[in-house]
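One structure, as C-alpha cells, below. Some questions next.
What follows is an incomplete set of chains from the complex, kept in their original frame.
Letters A and B mark the chains as written, and numbering starts fresh at 1 in each.
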Amino acid sequence: MITKKRLEIISHLQIAEATFEVTVKSDLAVELKPGQFVHILVPGHMLRRPISIANVDREQKTFTMIFKIFGEGTKKLSECRSGDYLDIILPCGSHYPIEELELEHALLVGGGIGVPPLYYLGQQLKEKGVKVTSVLGFQGKSHVFYEEKFQQLGDTYIATNDGTYGKKGFVTDIIKELDQPMDYYFSCGPTPMLQAVTTLLANEKGYISLEERMGCGVGTCYACVVPLKNDPTKNKKICKDGPVFYANEVLLG
Amino acid sequence: MNLAVQLPGLTLKNPVMPASGCFGFGKEYSEFYDLNTLGAIIVKAATGEARYGNPTPRVAETSSGMLNAIGLQNPGVEKIITDELPFLRPFDTPVIANVAGSTVDEYVHVATTLNKSQDIAALELNISCPNVKEGGVQFGTNPELAKEVTYKVKEASNFPVYVKLSPNVSNITTMAKAVVDVGADGLSMINTLTGMQINLKKRAPIIANKTGGLSGPAIKPIAIRMIYEVRQALDVPIIGMGGITTAEDVVEFLLAGANAVAVGTANFQNPYACPEIIEQLPQVLSEYGFSSVADAIGKGHVHE
C-alpha cells in the first residue's frame, strides 16, 4: 500500500559525472516492483521529486535510486549524506508487468536517467531466466554508469552522443544493427528517445516508461497526463496509471 | 475540544477539508488514511461534458508555491455522479461538488444535473479558475457576470451554494457583496493568483498554457487579507484557503474570519496534511487560549 516514510540513507555515492547512487533502508523494499518510482521531499521545496527505483536488496531491506543533478532539488539531494533521512512517498505508479508476460529474450533500451529503472528490471528478468540484451545511451564517457552491472545481466551496448565512449550516436543506431529475435522491449529515457525507439520498433511488443512534471505524484492533481493513442481526447496519469505504459497505448508528444 | 462547525447544508465535525482539485475524487488519499477524519471533502471541478484539460507541463514550482494549469480536466458531470461520487458515500464526511463551466448555461446545466446526486451536501461555484480560455476567471473578476451566474445557479440548485472567489481583483469585497446579494449561501476564498514562470533553457513559459494559478504558502498573506476584508464587510459563512499547511495556519484563517478552511497544495507535499492538521488543531487552539473552533472565528479583528 502506498504510504509516506522517513527513510535513512545508508549509502550515498557519486558514480558518474553529476550522477549519484543513493540507497535507503525500508521494510517496503520487498514490495517495490521494477518501473515504479518514489516521490521525494526536498526540504525548502514545494513539490516532491520523482525518482525511479534502480535496485532492491530484499534481504537487507534496502532500495537504491540513481539520479542526476538537473536543478535545485536534485542538487540538494546530491548533498545528502549517509545517516540523513529522506521523506519519501512509496511505492508510486505502475510497473513493468513481467509476471504476466511470456518472455525468452528481452531488450532493454535506456537513455540517461532512464537507465536506472531498467537495471532493477533486468535483475528480475535474469532471475526469471530471461535472456537480457541492454542498449544504453549517455551524453558522453563521463556520464556512463552501471555498464559492468548491465554486462552481468547480458550483452550490453553503449552509445554516447559525443562519441567519447561506445558507439557515437543514439541507441536506435545500435538497435538497428542488433539482429537477435526478442519478445518484448522495455524502454525508459527522454521523450525524443522514446519516440525514436517506439517508431523503430513499431512492429515489436514493448513497454515504455514516461516522465512528466508532477504535482501530487499519487493521482489526485491531474498534472502528469499523456494522451491515449487510440483517443487523444482522453488521457492517462503518468504517476498512477504509469509511468510504465504499453508502447502503443500512449501518444508521445 | 469542540471542533464542530455548522454551515449552510454542512455539519462539519471539524473545520478542515481538502480543497478542490487537490484531492481528486478522494480515492487516492483514501489509500493513505481514513477519509472519515476529514471535516468535508471538496472534489475536483465538474463541467458539462468531459474535458481533456490543458497540454503538459501543467505544473511548476515557485518559491513557497506552485503554478498549475490543469484546465479543468474531468470526466463530465454525469460520469462524476455515476462513477466518482458513489465511492465517497460510505464515509461520514459531507462532499462539496465544485461546479465549473464556460457559459452561464453550462454552469446551470452542471448544477441542475448535480441535483440528482445523493452524494453531495453543497456546491462550490468555481467562478475563478484562471486556467481555461473561456469562463472561469472572467466570471470571477466581473461583478455583473458573477451575479448572473450565482443567481441562476442558486435558482437551479437544490443545494446550498458557496461561491469561490478569485483573488485577481482590485476589490474583493465588491465581488463578495455581488454574489451574496443574489443569494450565495457562503463564500469560498481564495482561488489561485495568475502567475508565470519562464524556463531559461527553453526560453518559454514552463507551463504549456503559459500562465498558471499560483497556490501555496506564498499566497497566504493575500488570502488572509481578503478574508479579513470580506469579514469586516459581510456576515456570511466563509470557507478559507490559500497556503494552509499547519494547524497554526488554520487558526490564523479562523481569526481572519473564516468559518472553515480548505487545504490544497499542502496535500501534495504531505499526503497526510489534512489528518495531521486536524489532529494538532485542538492543542494549537488551546495554546492560544481558544476553547473551541467557534471561539476563534473572527477574533483577529481589531475594531477602531
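To be clear about the criterion, a residue touches a chain if its C-beta (ideal position, glycine included) is under 8 Å from a C-beta of that chain, and two chains touch if they have at least 3 such contacts.
Every value quoted in this text rests on a predicted model; they were computed, and no experiment measured them.
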Review point. How many times does each labelled chain turn up in the complete complex?
Key: A x2, B x2
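By our rule, only the chains that are shown with their structure count from here on.
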Point to revise | Rounded Å distance between chain A and chain B, as computed from the means of their C-alpha atoms | key: 36
Check your understanding: What residues of chain B sit close enough to touch chain A in their complex?
Key -> 21-24, 27-29, 31-32, 44, 50, 52-53, 55-62, 64-66, 68, 70, 73, 206, 216, 265, 267-272
Review point. Touching chain B in the complex: which residues of chain A?
Key: 1-4, 41, 45-48, 89, 212-227, 233-235, 240, 253
